[in-house]
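Here is the structure we will look at.
Only one protein chain is missing from this complex, and each of the others stays in its spot.
Right, subunit A next:
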Amino acid sequence: MVDITIRKRPRIEAVVTQRKFFKKTAKGKVIKVLRERYLRDDVGCGVEDCTECSGHKTLPLAPRVNHSTFSGAHFLLPDTNVFLSQMDLIESDLFNTPMILLQTVIEEVRHRSLPLYNRLKALMKADGKRIWVFYNEYRSETAIVREENETPNDRNDRGIRKASSWYGSHIAATHRQSSVPQIVLLTEDVANRTKAKQDGIKAHSVKQYVEGMPESAKLLDLLAAVGSEEIAPTRAAGGAHQSLYPDYLPPSTLAAGIKSGHLHQGHFSANQYNYLEGTVNVPAFSKPILLVGRENMNRSVQGDVIVVEVFDEKEWRAPADEVVDQEANLKNDDAEDSGSDDEEDQILAVSESKAIQTSASNERQPTGRVVGIIKRNWRTYVCHIDSTSLTSSNSTSLSVQTVFATPVSRLLPRIRLRTRQAPTLVGQKILVTIDRWENTSRYPEGHFVRALGKAESKEAEQESLLLEYEVAYRPFGKAILDCLPVEGDKWAVPPKELGGPVWRDREDLRDMIICSIDPPGCQDIDDALHARKLPNGNIEAGVHIADVSNFVHPDTPMDHEAAARGTTVYLVDNRIDMLPHLLGTNLCSLRPYVERLAFSAIWELSPEGDIVNVRFCKSVIASKAAFTYEEAQTRKDDPKLDDELTQSIRLLNTLALKLKQKRMEAGALNLASPEVKIHLDSSESSDPIDVEQKEQRETNSLVEEFMLLANISVARKIQESFPGTAVLRRHLPPPRTNFEKLQDILKKRKGLNLDVSSSGALAASLDLCQDPTNPAFNTLVRIMATRCMLSAEYFCSGSVARDTFGHYGLASDIYTHFTSPIRRYADVLAHRQLSAAIGYSPLHPVLHSKQHVERILDVVNRRHRMGQMAGRASVEFYVGLALKGRSEKTTVREEAFVIRTFRNGLGVFVSSLGLEGLVMFKRDIKFDADNYTISVPGPNGEVEVSVFDKVVVNIAVEKDRNTQRGKVKMTLVEPVDSSGM
């Protein structure tokens, strides 16, 4: 049984033991709080051989200290400021004087900055540090009461002084030796030092003390610059909340300003490399407007529609060329206070202004500040709880805590939220929404929505990915499933003899030698092909597309859902369908050996690949085979085979080659994007085994050419029939300025010219970008060029001028999407329009309305973009997993190419993994912004690294301690080892 006692508290002591204070609640109510404390005589002093205090001792009587001022044994007693500003120094191994840490100090540190408190706590447990924590507030001799008109800060200082003098007399009284250790009070506060000297306490500033230490040179480096000599005494925390951000202008002023042209409206996009920078694209300037610094960004969050004011041209600046990491810079920020703590602000301001001002290159672009917000684009964000912002990580704690949630996306600021379940949420992925962002608060405030599961578990990661890219992944509702044919998977094309509505105006192509070629494991086969020689020497080629519009009728719940989903999203181990499973993978899928409804485009092509004529018809087909690209390729190449199917593939292939050649002659671009393939262990476990680059076969290109041909032919047809509302796709030529940087790099580094005057010229000059020593160079340039382009988009033919219909990348004057109606909604619309154009069915009235089509296509465009990003993010996640698996066995070492240079790092691209990463240098390096070169000190002098250089990097996946986010960390191995830099 443990010893249970009643702690007696004499009534007369009430003044010392009871504390009364008022506090203001979050709602603004003032509450009186009464607290008591029990003073005791058994709080240990921790000094060796103390005759009075029992228990564990850590302070040695005769510590070995070499100090020029204090030759004898002494203990340091630092005050709060020392820990707040000089934590790095105290953490140093060289700083080894025994220290007494007062409870008053610990509590004040905890109150001022939790992250620093956590560091302090770690320090208390560290080996090699001789620290004794003295609970001075509970010891009857050292406990003090705040006097009238005394600030909390003065009270604490007095408490620290009292404890120091008590220690002095206590050690003298309990030790009989002649020379007992002295107490040295460390404080930066002059007033405090003077008072201490009056009381007979030895007091020193940190600098003074450190200068006397043996390794002072090294330690002085660690001294924080701000605390150089004297800083203002710590101000009481709290106080009036001052505005950190300027107020927004009233909506009427904004509207008038935009109208008159001196204000500009646009979407805010944050810079993922630098959290203090953002840009806005506005029509008035060819370059995006730069927003530098927190105040100028004025509480904008990625995606918000904002209004900016552009500064005078002389204040324009160039974007920073440094990587500024929010997490690293703000790690000592405190979640609880809203950011009005002046001193912290100053320190932050110093480091931030340093980060802002270092832009060396002279390419200035419009710079401005946000003056108002038209529309917030806030949604729920997937976040992690920052574990250092927790006040109590105790799992039994039920108290409300204010913590930081760090969004997974680097484009977003940290979100402050109050929760009771913080300890259980650490290490989980959670959903958080932003509620508001007051101008007195540095961070937006939000609330917890729900937990997704343990970070890095596949389920949680996948769900978070879908949420992050707003992919609707709920199962289809009953109303939608009711739109499916009642026969379910028993549905089949009815026999022709019975006639019926399905066979009306449908061609019977069941005897044609039709086959499909798709990636392996493809279930939703939406296209099939055939080709045969005609008696007149021409060739008949047909593309047969699943007739989705036969099942998905306009204005039904299924149609609405498909329009809202816009596209099927492909993740590495999952697929989020646009249409219910039954249609997508069964009834519409052009599976072999079964009769399926199709929409066919059949050309008569001359042997040279010119279109003689084309017709479109609804049909019934029965595919004869479903090949993978690889199977089709081997079949085509196998000289022993000569059946009808093989002949058909060979015929298609010869045509495709001719079509491709024509397209290239017309100036189509051959672009590259880093595509990799994830190998999964097995279909059940879905553990990634390895990553490899996707292989391109001739047959890939075969299918591609015919799909392009079909899309172009259909686009012409529907545009002809419905000039006002045809659903088309275009790719605008990129503005020339997008290429400026790439052109400059190429010119300076490789002496190559990139001609961007037209897509044909670009294609030609891309072909010339060769480096004989480096075959991958061409691909790299293509990838970089692709990033300079705009993305293709769907549009309604009536909404834009005819001369902007063109597709830049394909060098076609008109284009649409027709060939994948199972997985893209725009194709469904094209099907309906084509069906009406050939007189098969009347066009639904909504497809005659331009506004309606525009509205649908806006959604589809967005979904399409999001779906692609989700897919890419999924691949990235699996690459990370695979890397982690690999790096557990050995270090992952890969070749990489430098694609960007920063003042403090390199952006590299690892083509074998399709992975882009950063190599950061802690130490300063030479940076030549004009030549895109950095000079890294190596063992044999400096080594230059420039854009396009081949380097070797070590890749490791490390888990960020605070956010639980897996982070790819790269270090340079060749030409120099950067692990120590």
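Simple rule for what comes next: contacts are C-beta pairs under 8 Å (C-beta built on N, C-alpha and C of every residue); 3 or more make two chains touch, one makes a residue touch a chain; residues count from 1.
Here is the rule we go by: contacts and distances are computed from a predicted model.
The chain absent from the displayed complex carries the UniProt protein name "Ribosomal RNA-processing protein 41", chosen from "N-terminal E2 ubiquitin-conjugating enzyme", "Mitochondrial outer membrane protein", "Ribosomal RNA-processing protein 41" or "Chromosome transmission fidelity protein 8". Counting over the whole complex, subunit A has residues 1-9, 11, 18, 23, 25, 29, 31-40, 103, 106, 110-111, 121, 124, 133, 135, 137-138, 336, 391-392, 394-402 touching the chain that is not drawn.
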